[in-house]
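What you see is the complex with one protein chain gone and the rest in place.
Then we have subunit A:
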Amino acid sequence: MNQQDALFEYLLRLGDNALILGHRLSEWCGHSPALEEDLALSNVALDLIGQTQLWLNLAGEVEGKGRDADKLAYLRDGRDFRNVLLVEQPNGDFAVTMARQFYFDAWHYLLLRELAGSRDPRIAEIAAKGLKEVTYHLERSRDWVLRLGDGTEESHRRMQTAIEDLWMYTGELFESDEIDQAMAGEGLGPDLATLQEPWLGLVRATAEEATLSLPQPGWAQKGGKRGIHSEHLGYILADLQFLQRAYPNATW
């Protein structure tokens, strides 16, 4: 794989994580437990979709085949998506949504902070922009883990279940393959393994404050970064891509 192909793949991963999680959050619109939460989840989704456009437009530019963010989002099949498995997991109850968000936000924050120093100025500027948004995403999802974990018996039980059920999808966040290594070697992105300790530190401290017990690091479910997804992605794409598939090139 040459440098350009590796960069394209790398940018797809960044864009697809934001796209799929943004889509998942948008599913809450009109269904949240309170109006304020409805607004908040939709706004976080909007930030992520905005970041998706920046990453996928850059990916299309690097690829040089005339694909823009819309074409990449609407006209690829499941095996061509590069998001991690964590972000495609179903919303579940509100605790599952917030636990998924907290695991992802903490990692996303650390990753973007590194990418803001990328040697590629195009990557650095998108990361610096996104970092501001992800900073308050993280504050908010962490706050919910605390409130539900250290809340009522019922909310504690649900948050404890959520952090355990999603735990096996967190290992993939820190696994480097040849693409990550190529990017790290060029100074374009971080060595993902170096994010694990600060991530664990934040997650452990939060769990402790929330009176939750964190599972031990162990076996990790992975494959999303290479296009091997859980069954959930197909349903997301059926929803996300329906309009462009049914009415090709429709615009408004």
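Here, a residue touches a chain if its C-beta (ideal position, glycine included) is under 8 Å from a C-beta of that chain, and two chains touch if they have at least 3 such contacts; residues count from 1.
Throughout what follows, contacts and distances are computed from a predicted model.
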{"item": "Absent chain [UniProt protein name; select from \"Phenylacetate-CoA oxygenase subunit PaaJ\", \"Polar amino acid transport system permease protein\", \"Aspartyl/glutamyl-tRNA(Asn/Gln) amidotransferase subunit C\" or \"ABC transporter\"]", "value": "\"Phenylacetate-CoA oxygenase subunit PaaJ\""}
{"item": "Residue among A:K132, A:R157 or A:R204 that touches the chain left out of view", "value": "A:K132"}
{"item": "Among A:L56, A:L86, A:L115 or A:L202, the residue in touch with the chain that has been omitted", "value": "A:L202"}
{"item": "Option from A:A6, A:L54, A:V96 or A:M183 whose C-beta touches the chain left out", "value": "A:L54"}
{"item": "Contact set of subunit A toward the excluded chain (per top definition)", "value": "36-37, 39-40, 43, 46-51, 53-54, 109, 121, 124-126, 128-130, 132-133, 135-136, 138-140, 142, 202"}
